[in-house]
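Here the complex is missing a single protein chain, while all its other protein chains stay put.
In order of appearance the chains are A and B, and numbering begins at 1 in each one.
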Amino acid sequence: MADILAILPQQLVFGLSLGAVYGLIALGYTMVYGVLSMINFAHGEVFMVGAYIGWAVLTVLIGHAFGGLNPLWVLPVLLIPAMLLCGGLGVVIERVAYRPLYARGASRLGPLISAVGASIVLQNAVMLSQGARMKVYMTNLVFPADWRFNVLGVSISVLSIVIIVISLLLMWGLVTLIQRTALGRSIRAVAEDREMASVMGIDVGRVVSMTFFLGSALGGAAGVLIGLYYTQIDFMMGYAAGLKAFTAAVLGGIGNIKGAMMGGLLLGVIESLASTFINPAFKDVVTFAVLILALIFKPEGLFGEPLADREKI
Amino acid sequence: MLELRQIVSQYGPVIALRGVDLTVRQGEITCLLGGNAAGKSTIMKTIIGLVRPTSGTVSFEGQTLNKLPTRAIVSRGIALVPEGRRIFGRMTVWENLALGAHVRRGRPQAEIDEDIERIYGLFPRLRERVTQVAGTMSGGEQQMLAMGRALMARPRLLLLDEPSMGLSPAFVDQVFDIIQAINRQGMTILLVEQNANVALSIAQRGYVLTTGRIVASGTSAELLAADEVRHAYLGEA
Partner (left out) sequence: MTERLTRYGPFLLALIALVAPLLAPNDYVIGVLARICLYALLALGLNIVVGFAGLLDLGFVAFFGIGSYVYAFLASPHFGLHLPFAAVMLVIIFTAAGSGVLIGAPTLRLRGDYLAIVTLGFGEITYICLVNLDRPVNITGGPNGLLSIDPPSFLGFVIDHNIEYYYLFLLTLGLVVLLSRRLRDSRIGWAWRAIREDEIAAEAMGVNTTMAKLQAFAVGASIAGFAGGLLASWQRSVFPDNFLLQESINILAMVILGGLGSVLGAILGAVAIVSLPEIFRDFALYRLLAFGLILILVMILRPQGLLAPRSGARRSAETK
């Protein structure tokens, strides 16, 4: 027991970094849900593709080893292409797999099945092009394993703090964009009343595309961060991560942007505690139990209706 | 200015409009009277492009509208104040007005600010509530906001769908005064109302709609004198 207490603070930091990434992915679910009232099933796969893009860029960088890999420039070089390409991928998925369906006014089941199809296509396209074996991020060339510092006897890695900070920065950027810009205003208008948004002269289709772009870009960033953190990625990683991020979005109240981030952090901590105190093999069972309990007792999210209502995009 | 010719509209098997002809003249208030489910709101939605007519044409200043998406119709100078107001309840009053000016994006901010000032001049209540979340305002205030939001687009034709619905009598008078004032400044208005007395008192011309058909039309004076209008609407009112 004493051993467990000794590693507990470290586990908490671990859980918070993991949770920050879940929160980033959850933002994509929650934004799309806010605007289209549908769950973008392929979002977990967009995250996975982001991890592969980051891996490819990092591999190229290492091959050319420009006199040491300083995280100050390596991180943007990994993140920006992953975000742009994943954003574009999200837009394509929406155009190809979803828009023809809801434009026709199909039942709810159609887009959902099409989304499952999109997710399978992405998984297998990556598997066929990159191989089924896992890829390894050479994280220690950017963040050496001994980059750690001690706070009150707890050893914390620089990388985990960097991940939390980047996640919070991206989220702050998103909230600012949604709350302060004309584009954000249009997104909120479409989320609240699609028909009236078009009466305002807003191009609803373009706003939906932008929403997919933003959510998918954050998912891509999350993929890079998870790749750096876990160092191993494979084509199936989007599935479990997507399930967890969705749970985070539900915990935060789906459609609620700040809630998604809070839900992610909470879930990350729950998961790391479950790994510490229970069998790590069952950590996903715990996540799932959290999802079920949240759906039964608090389907509107932990932060209650009023906040969910006001903050909903 | 606006012409509807032989508009037929169907929702699945239900026929909402059965060949409607209607003209709105420049500078006038034209009112559209009729009971529940007569098809008044369907006409409004058809003009703005939210409902596609099965057949017939809508033309505005000589251009055909009925193939255009809503946003293109709006940018040609038509604005709608919908039934039930439908303001963006989770946004502030200021944000609602800014959204109203969406079709004019790219214009200098100073011009937009000036227009917002003008709206505050028409509806002083809104100035007091700039930062308030619109959904928390009273029905009358929301109606003012919905009208202000539509005016922010600087339309040449304003469609008003049941502006008096659910408002207290004092507010109704105020809203109709403002409608008249806007009209005197040169705005062409198509007004849908159940309250025929009030509507005909400010309109120059009117149409009466029953189950998707125009059954009477003419100047306000003619309609006020017509038997079917008196029986159907003025008796009730």
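Of note:
By definition in this document, a contact is a pair of C-beta atoms (placed from the backbone, for glycine too) under 8 Å apart; a residue touches a chain by one contact, two chains touch by 3 or more.
Not measured: the values here are computed from a predicted model.
Partner chains of the missing chain, restricted to those shown and counted over the full complex, are A.
Remark: the omitted chain is touched by one listed residue; of A:Ser17, A:Thr30 or A:Ser114 this is A:Ser114. From the set A:Pro76, A:Pro100 or A:Gly173, the residue in touch with the chain omitted from the display is A:Pro100, counting the whole complex.
Only one of A:Leu12, A:Leu183 or A:Leu243 touches the chain withheld from this view, namely A:Leu243. Interface note: of A:Ser17, A:Gln123, A:Ser186 or A:Asn256, the residue touching the hidden chain in the full complex is A:Gln123.
Against the chain not displayed here, chain A makes contact via residues 38-39, 41, 96-97, 100-101, 106-114, 116-125, 128, 239-240, 243, 246, 250, 279, 281-282, 284-285, 287-288, 291-292, 295-296, 299.
As a convention for this text, only the chains that are shown with their structure count from here on.
Within the complex, the chain A residues that touch chain B are 182, 185-186, 188-189, 192-193, 195-204, 309-310, 312.
On chain B, the positions that touch chain A within their shared complex are 48, 50, 69-71, 74-75, 79-80, 82, 86, 88-91, 95, 98-100, 102-103, 105, 133, 149, 153.
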